[in-house]
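Entry: chain A
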Amino acid sequence: ARNDTLVVVTGTTINSLDIHRSGTNRPSYQVAVNCYDRLLTFGHKQLEDGSLSYDYDNLQPELAESWEVSEDGRTLTFKIRDNARFWDGKPVTAHDVKWSFDRAVTLGGFPTAQMAAGSLEEPEQFEAVDDKTFRIRLPHSSKLTLPDLTTPVAIVINSEVAKVHATDQDPWATEYLHRNPAGSGAFKVERWDSGQQLVYSRNDDWACGPVPKIQRVIIREIPSQSTRRALIERGDVHFSQSIPAKDARELEAAGKVKVVSTPIENCLHVLCTNLNFEPFQDKKVRQAIAYAVPYEAIFNNAAYGRGVPMWGGDSTKPESTAWPQPFPYSQDMEKAKALMAESGHADGFSVPLSFDLGQADWAEPTALLIQEALGKIGIKVSLNKVPGANWRTVALVEKSLPLHLENFGGWLNTPDYYFYWAYVKGNLFNSSNYDNKEIAGLVDETLYMAQDDPKYAPNIRRMIEIAIDDVPRIPLYQPSLNVAMQQNTGGYEYWYHRQLDVRPLTLKQD
Partner candidate 1 sequence: MDIKALTVEFGTRRGVVDAVRQVSVTVAKGETVGIVGESGSGKSVTSYAVMRILDRAGRIAGGSIVFGGINVGKADERTMRDLRGREMSMIFQNPRAALNPIRSVGRQIDDVLIEHSLATRADAREKAIDVLKAVRINDPESRYHAYPFELSGGMCQRVVIAIALACRPQLLIADEPTTGLDVTTQKAVMDLIRELTAERNMSTLLITHDLGLSAAYCDRIVVMEKGRVVEEADTATLFADPQHPYTRRLLQATPRLDSKVADLLPEEDSRRRTPSARPPGEALLRIQDLVKVFPGKDKGDEYRAVDGLSFEVRCGESLGLVGESGCGKSTTSSMIMRLLDPTSGSIQFNGEDIGAVPGKRFAGHPARAGLQMVFQDPTDSLNPRWSARRSISDPLMRLGNVRGSALRAKVEALAEMVGLPEHLLDRFPHQLSGGQKARVGIARAIALEPKLLILDEPTAALDVSVQAVVLNLLVELRERLGMSYLFISHDLNVVRLLCERVLVMKAGRIVEQGSAEHLLDRPEHPYTRQLLAAIPHPPSSPPRVSSESEDSVIAARWP
Partner candidate 2 sequence: MSLSSVKNFARHARYVMTENPVTALAALLFLLIVIAAVAGPALVPYDPMATDGSRALQSPSWDHWFGTDHLGRDVFSRVVVATRLDLMISLAAVAMAFVIGSAMGAVAGYFGGWADRITGRLLDTIMAFPLFVLAMGVVAAAGNTIENIVYATAIINLPFYARMARAEVNIRRNAGFVQAARLSGNGDWRILAQHIFPNTLPPMMVQISLNMGWAILNAAGLSFIGLGVRPPTPEWGIMVAEGANFIVSGEWWLAFFPGVALMLAVFTFNLLGDGLRDLVDPQRRT
């Protein structure tokens, strides 16, 4: 039986089987990916290194057999597959889609915010025209809506089953779905021992794609990173998700297991200055820091060369709209010192550099290197590890960390989407408290604009130009998502949501 069972190790805990529930953590999203279907999905493409990735430019049907966009782009009509059935045999209908979308926009929290990114904000927008036809009305056309329908949030739930378990206090059956997924996806949850493992077993009747090759997938949670490495290296597990960069480099060099590293789209590891703090309000100080950061050392010693350098760009005026792209800074202590001297803080100052305990594996060496380098331009840095629970509060909600390491990445792969979250005042990931009227205006104008709109490219370039000049966020590098697998394991595909999609995986018989 071992031949059609795939064993995956991860370091994180799956805490719910329902992505819509509040409190559900990121690792749990994989259940939505593997056990539920969405209306749409992306096709895939082969990257330069030969590995597979989803293709942002290639929308494909999943539950929807076909879809139509109205002239004005404000009405989307989907035809549901005839043969699509939930696990209990009930056909998937437009009513299920409506119920699920209603649920996502009503429950609040993350699912609602993510739906809103696609301009999907209230139940009235969704209509089940008939059993197999589903319609969405948009307040305005948006290039983000269709991609947003591929996210793990936009899943379709078996509404009949859910309604049976709904109560007055809990009209959306969160308690039930939390433990009992009810989907139509390629895998069902066979067993879930919270904190230990999750076992998927194949849904042989899956209609929305080729039936997976693998019968069972066991996701084992192993908190110790070195144990995970030992397990994959000794061949006791097939697949290790999200391995540290160092392991990726060494395992690849050793050649016993396959390592795939994919630069994470629309994601940056950045050093954020917080403009609420006096020294950082001075652009010169920010630039001085950007010139003092030891990019090379960080890339080699913290990222182990995995990822894409984001320093040493050619010009301060970007030519392309590619995002992320290297900023034109690199370590130049003379310049840094000169800028410091010019600034109002010639004598330097003291500041704590904070990072998330959960990100320590790259953030800690990075922070140490930055600490040492900034010391040389007179900025005395102390390090501050913030435990996970507190991180989101102090960094993102209160935005009270003067200097910190951040790693936001947007799911939807457009620069304006990134800018929306990270550079617009008040938005969650703008932990710098950066406030620039022009960027805010540009983002507002561009966010829903189609990419082939003539104003799109200049707008984007302008945003990037301002970001380069103002540097509230100093990009360090674009990180990679690293995974390791046995030689007999194949079919791995990178996804923007960074969850393991187990559906295409294969296992060579040995």
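We adopt the following convention: a contact is a pair of C-beta atoms (placed from the backbone, for glycine too) under 8 Å apart; a residue touches a chain by one contact, two chains touch by 3 or more; residues count from 1.
Basis for inclusion: all candidates are chains of the complex that A comes from, given by their letters.
Model, not experiment: these values are computed from the prediction.
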item	value
Touch-positive candidate for chain A in this complex, from 1 or 2	2
Residues of chain A touching candidate 2 in the complex	225-227, 229-230, 233, 244, 246-247, 250, 294, 296-297, 300-301, 357, 360-361, 364-365, 367-369, 371-372, 382-385, 387
